[in-house]
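All protein chains but one are shown in place.
Chain naming follows the written order as A, B and C, and within any one chain the residues start at number 1.
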Amino acid sequence: MKLQELRATFPSLLWLLVFVAVPTCLIFYIAFKPATSNGGIGAGWSLDAMKALADPHFPAIIARTLWISFVTTALCLLIALPVAWTMARANPQWKQRLLLLVVVPFWTNFLIRVFAWKQILHAEGFLATLLKKLQLIDSNAMLLYQPSTVLLVSIYSFLPFAILPLYAAAEKFDFSLLDAARDLGASRARAIRQVFLPGIRQGLLTAAIVVFIPMLGSYIIPDLVGGKESEMIGNKIAQRNFNDRNLPQAAAISAALTLAVLLPFALRRRRS
Amino acid sequence: MKLQELRATFPSLLWLLVFVAVPTCLIFYIAFKPATSNGGIGAGWSLDAMKALADPHFPAIIARTLWISFVTTALCLLIALPVAWTMARANPQWKQRLLLLVVVPFWTNFLIRVFAWKQILHAEGFLATLLKKLQLIDSNAMLLYQPSTVLLVSIYSFLPFAILPLYAAAEKFDFSLLDAARDLGASRARAIRQVFLPGIRQGLLTAAIVVFIPMLGSYIIPDLVGGKESEMIGNKIAQRNFNDRNLPQAAAISAALTLAVLLPFALRRRRS
Amino acid sequence: MSFLRFENIRKSFGDFRAVDDVTLSIEKGQVFSLLGPSGCGKTTLLRMAAGFEQPDSGRIFLDGIDITTLPPEQRKVNTVFQNYALFPHLNVRENIAFGLKMARHGNDFIRSEVDRMLTLVDLEEQADKRISQISGGQKQRVAIARALVNRPQVLLLDEPLAALDLKLRQRLLVELDAIHDEVGITFLYVTHDQSEAMSISDQIAVMNHGQVQQIGTPNEIYETPRNSFVAAFIGDTNFLTGTVENSLEANTSLARIDDDITIIVENDRPLRAGDPIHLSLRPEKIQLTRSEPPTAPQRNRLTGIIEDAIYYGSHTRYWVRCSSLKLCAEVQHRKFSLEEKAPHWGDTVWIQWQAEDGFLLHSYNAEDESLLTLPEEELIEETP
Partner (left out) sequence: MSFLRFENIRKSFGDFRAVDDVTLSIEKGQVFSLLGPSGCGKTTLLRMAAGFEQPDSGRIFLDGIDITTLPPEQRKVNTVFQNYALFPHLNVRENIAFGLKMARHGNDFIRSEVDRMLTLVDLEEQADKRISQISGGQKQRVAIARALVNRPQVLLLDEPLAALDLKLRQRLLVELDAIHDEVGITFLYVTHDQSEAMSISDQIAVMNHGQVQQIGTPNEIYETPRNSFVAAFIGDTNFLTGTVENSLEANTSLARIDDDITIIVENDRPLRAGDPIHLSLRPEKIQLTRSEPPTAPQRNRLTGIIEDAIYYGSHTRYWVRCSSLKLCAEVQHRKFSLEEKAPHWGDTVWIQWQAEDGFLLHSYNAEDESLLTLPEEELIEETP
């Protein structure tokens, strides 16, 4: 029995080892190695990479990264909730179709989709021209290269990741509980707030993590559609990697970010 | 009643419009526009971009892309199945933990993870050194820049996307059906093949799509860990974008790929 | 004066007619049961009273006020759901307090009311437990307390005991009855179990195919079923089909059931020779003896052979073949009967019943025979 149990949990343990422990350790390992000029890592140990953390622009960039990530996550959840609700309440045939619709956006190359947004939002693009004609925006206004552009394209890119776990949770939610809540005098809105949201708590948490965490490391979207004002910490990591070819510094920034995010979680866990 | 139904499905219809129809149409639109030298698109219509499809290397690259995508998908499903099974059978507390483990790989920047693999597989890296010492590989053997390297890192990156839908399907699977199958004389393996796999058919399909489709457009992984021999169609699209700054050509290649994949699906749907 | 009234209610789901022109009046303080098989429309009616469904046509009145279109949260009715529908993220106390919180009562009031309810349903010690930590019977009690704490005008109970074991079901039914006596509010009780409905109800509406078949007290429903569905669904019965031979007196006739069986029938309406009749005869009304009983006025006597017997502990059911008729007789086990030795399979016995115990049905449908518990020798036609 015990052996069989071990055999059953073995794939999960292997998963833990290969996909969590190894890369995390490796990044911390690399962060303390010297860089070589050809982009590799040298022998011995070095604290040189830690210097990357001393950049005076970093506090502002980190604050901006956290803010954009937070707003993207919040808006993704807000948009994803009614979609997940609709999917969970649909009949099985519609469920299949709606799930396909959530999956379909993957089908076009990510880069191409971002470039498509660039075309839509371009100063001479379709949308800007329309808005200018309707005099809804100034003729000098830029739709592109704004922090809000980064926000828009990020929400677009991460929405499926928010919808899938919310849908999974809503699917398992017992909707008769909402009948019960209304029967007991709750309005539709209160029933949703006091019964539905607590009921899909785990799904909300998963969705928030799945959006927030990769947003923290996001670099392609701010690079392509954001301006200087919307640079994120991910761009800094990518620069160290590609431009400076300094892997240890990139690893150090990444490790610091991981620690900054993981720490509050670990502390909360300890307390509860 | 009708109005309420419409209101309920409205978010889904909006989703369809914004996230599927608009980008797809835009890409086909761009593919028929002339390129400008600054990387934008010009006025009027042009068939110039279609020339990109005439590259003599394309048939080989497309074949390789399909092959790597297929093998990655198959291996992802094979590895993900026992993990999803274990998660679905675990008690609720463990389910939470295991789900977290699947989500955690998102936490480290994707680029950094790929670079970490590069370090592991490097000719002077830890793994190569070990394998060489154990005389398991030739001293000239390269772990990096092989098609199999692209495969390895791709599986690593896409495994969570395969696990999540399989887990969602396995979670809803009634495991007492396996008891019933064995009661009726099926061995463990036959029960899994004849009852479990048909039972999670939708999950398998979703997992396959979610891995296969983005694999077709994959370019960062072959670019960073693959050699000349493992170039994929995604690299060609990225080259047109970043190096040639020719968006219409990139769009044309992407559109052609989308059509090539969607067509069999659409035909199968029509037939059934 | 009717307190809760359904007037000409109709409701379809797609092509399925769930409720087909139902009119019902429920008096204040009653336990009123909707009884019928799955899909008969009883739950749909209850959900319309709660406000979860809207009728396609017809009106619902509560205490004289039209509540047909009122949303659930504005109706002074509360529901005990079949699956309990307790909130899993709240504990027992918080579940019971939910309705009072929604009504924005003060904390002190809420605490004292919840405590009162916890005492009523005997769950003081479970107050701080999670819903997943308590048993099925306890969940049922929480569901009742959660509804009653709001002092509804009507308590709606949707098969509240269906998910429980038989013994627990019996016990909770008694508790429910005691709670009704205590709080005195109107109960609308939905069930498919006739013994549940019989033992708790003041009035029962028997439903089938979305229509009310009969409304009456348990006694009326059982003793004077209008049609074959009611007779067969409420308890067990024997159907006797025949033709009137001639009238004996003002209220009795002679009827031919079979070529060689003639019985005396009591009729509540004038019958003429040649009229077809359908009689319902309850198994417990038939007396079974091993020796020939003396003749008596207004009494039917037949002799037959026991074909089947099922022992139920407190009673045994015998199926007696009398030429083409097969009648079920229920015999209670007690030491005061004249004959001590129980009859067995194959024995020749006499059966008798008073003419007034056979009840003449107003309508008869051969399909309803399938509701009877009848050992069928024809079930298996083929031997392996």
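One rule holds for everything that comes next: a contact is a pair of C-beta atoms (placed from the backbone, for glycine too) under 8 Å apart; a residue touches a chain by one contact, two chains touch by 3 or more.
What you see is a predicted model; the values in this text were computed from it and never measured.
In terms of the touch definition stated at the top, the absent chain reaches B, C within the entire complex.
In the complete complex, the residue from C:A178, C:A273, C:I305 or C:A366 that touches the missing chain is C:A178.
Only one residue in the set C:I65, C:A273 or C:I310 touches the chain that does not appear here, and it is C:I310. Set against the missing chain, the residues C:P37, C:P71 or C:P276 yield one that touches it, C:P37. Considering the whole complex, the residue from C:S2, C:S25 or C:Q170 that touches the absent chain is C:Q170. Mapped onto chain B, contacts with the missing chain fall at residues 174, 176-177, 179-188, 190, 195, 198-199, 201. The set of chain C residues touching the chain not shown comprises 37-38, 116, 119-120, 122, 136, 165-168, 170-171, 173-175, 177-179, 182-183, 192-195, 198-199, 218-219, 222, 233-236, 282-285, 287, 310-315, 330, 332-336, 353-354, 356-357, 370-371, 373-377, 379-384.
What we mean here is this: only the chains that are shown with their structure count from here on.
Touching chain A and chain B at once is no chain at all. On a Cα centroid basis, the chain most remote from chain B in this structure is C. When C-beta pairs in contact are tallied for each pair of chains, A-B comes out on top. Distance between chain A and chain B, defined via averaged C-alpha coordinates, is recorded as 18 Å. Centre-to-centre separation of chain A and chain C, using mean CA positions: 58 Å.
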